[in-house]
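Input: one structure, supplied below.
Let's look at subunit A:
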Amino acid sequence: MIALLLRDLKLAFRAGGGFGLGLAFFLIVTVMVPFSVGPQSALLSTIAPGVLWLGALLACLLSLDRLLALDWEDGSLDLLATAPLPLEAVVTIKALAHWITTGLPLVLAAPVLGVLLNLPVAGFSWLVVSLLVGTPALSVIGTFGAALTVGLKRGGLLLSLLVLPLYVPTLIFGAEAARRGAVGMDTGTPMLMLAGITAATVALLPFASAAVLRVNLR
Partner candidate 1 sequence: MTFSTKANALWEYANPKKFLATTERVLPFFWASAAACLAVGLIWGFFFTPDDYRQGATVKIIYLHVPAALLAINAWFMMLLTSLIWLIRRHHVSALAARAAAPVGVVMTLIALATGAIWGQPMWGTWWAWDPRLTSFLILFLFYLGYIALWEAIENPDTAADLTSVLCLVGSVFAILSRYAVNFWNQGLHQGASVMRIEAVTGGDTQEKVSNVFFYPLLVCIVGFVLLFVALVLYRTGTEIRARRIRALLARERVGA
Partner candidate 2 sequence: MMPELGKYADTVLSAYVASIALLGLLVVVSLWRGRRVRAEMKEIEERAARNG
């Protein structure tokens, strides 16, 4: 299991930085928002928490299609399925590796990008906390989507289509928590829900992912 995690992390770094690039996408999406909605700082600071959450979500999403696809194409998944490692463990590790290479850097970069969008000072801590709690759910749900679409050529967009609706609750509660934090409101309920979603998906979804993966392999 550790070997798999280490290999996935190594692959992410070798491939020109799974790290750097997920981050870069987040950065660029954030930068593009003022170009598209205009540079007024009051407007930007209103939409900042939402945009940052959406940007993080899209950055996650974009890296999903390679999560299992590369292992599928070169036959590694077949071999892993016949190895003495339950497929549930495989998908959990894959999700963990995805979070470490994508979710975690996003959490760390979010405050910097908050500056670009004039995020109110009160909002920074809540943004970071909500992302920290929410991104693991994004990785786990994304792994499920990747497992569903792994055999399909051009699964990339189909994957987005399947995963985005699943991301809705996470996004709503996460962005709500960040938004409330930014204007100094109480963030209790959305944070609680967010934590609940993460806990539940982390605990349960790997079973579903393993099941669909098994179907896709045969």
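The set was built so that all candidates are chains of the complex that A comes from, given by their letters.
The rule is short, and it goes like this: contacts are C-beta pairs under 8 Å (C-beta built on N, C-alpha and C of every residue); 3 or more make two chains touch, one makes a residue touch a chain; residues count from 1.
Only a predicted model underlies this, so the values are computations on that prediction, with no experimental measurement involved.
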By the touch definition at the top, subunit A has one partner among 1 or 2 in this complex. Which number? 1
Candidate 1-touching residues of subunit A, taken from the complex the two chains share: 15-17, 20-21, 24, 27-28, 31, 34-35, 38-41, 44, 115-116, 118
